[in-house]
Every structure is written in structure tokens, then in C-alpha cells.
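A single protein chain has been removed from this complex, and every other one stays in its place.
Moving on, here comes chain A:
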Amino acid sequence: MSGAVAIVTLFMAGISSADTISYADAVSALAKDCGKDIKKLCSGLNLGNNRIQDCLQKNEAKVSPTCTSTLTSVTASISQRQAAQTGFFKLCEHDAAEFCKGVKGEGNILACLLKTKRIDNGKCNQAITDAGWR
């Protein structure tokens, strides 16, 4: 139950704020601020399945404070970006039907919406920004 609430909260955060960052920028920050700690404390562990995150959290006492804070913000930003990308289709459904009638394929719909000046102030516009698809 609390899991569902958390997801909803992140989703709301994702679509209302304009500063989601890309996966690439998120993990670059992780590498920059946690690289040394990862090499020292999590040697041999891979990026998948939360292993790096779990390792850094388990070793929190030894991990640098900068890394701990970066880890928190990186995790949040990845969830935000994810929520924005999932939310795009629903938030832009109406605009797509109105301004891009007959356009097929998600990539083409996005390209059409990007050219449609009339969505400039709407939620769909914000969703495209948050999803990182400008």
C-alpha cells in the first residue's frame, strides 16, 4: 500500500517539476561522486538489480556524505524521468488526437507534437520536457 502511494507521489513530482535529468546525467553524477566509494567498497558488483545502491547503503558509515546525498537524488531523478516518460502518452493523448490526427507511430506523434505551437503551455508540453524528449 505504501509502495503505491510512493509511486503516485513520484509520478506527481515527475510531471510537475521541470528539472528531471537524463539517465546518462544521473549515473554520471553517481560515477563522479560515488566512483571512489564504489571501487573501494563495492568492487566486483554490477550496476544492475540495485546492487550498487544496496552496497552503498549497507556501507553508509564508510561512504562519503556527498555520495550518500548524490545517491538519494540520483535515485529520485531516475524515478521522476521514468514517471514522466510513462505519463507522456496519457497526458498527450488529447493533444495528439486534436493536432496530430492520423499520425501513426509514437516517434512520429512526438515529432508532430513538438512542431505544434498550440500545446506550448499545456501539461503535454511539460510532459515532453520532463521525459527528456525535446
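By our rule, a contact is a pair of C-beta atoms (placed from the backbone, for glycine too) under 8 Å apart; a residue touches a chain by one contact, two chains touch by 3 or more; residues count from 1.
Everything that follows uses one rule, which is that contacts and distances are computed from a predicted model.
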Listed names "Hydrogenase maturation factor", "OmpA family protein", "Polyamine ABC transporter permease" or "ABC-type lipoprotein export system, ATPase component", matching UniProt entry of the absent chain: "OmpA family protein"
Contact footprint on chain A, counting only the chain that is left out: 22-28, 30-31, 34-35, 38-39, 42-50, 78, 82, 85, 88, 106-107, 109-110, 132-133
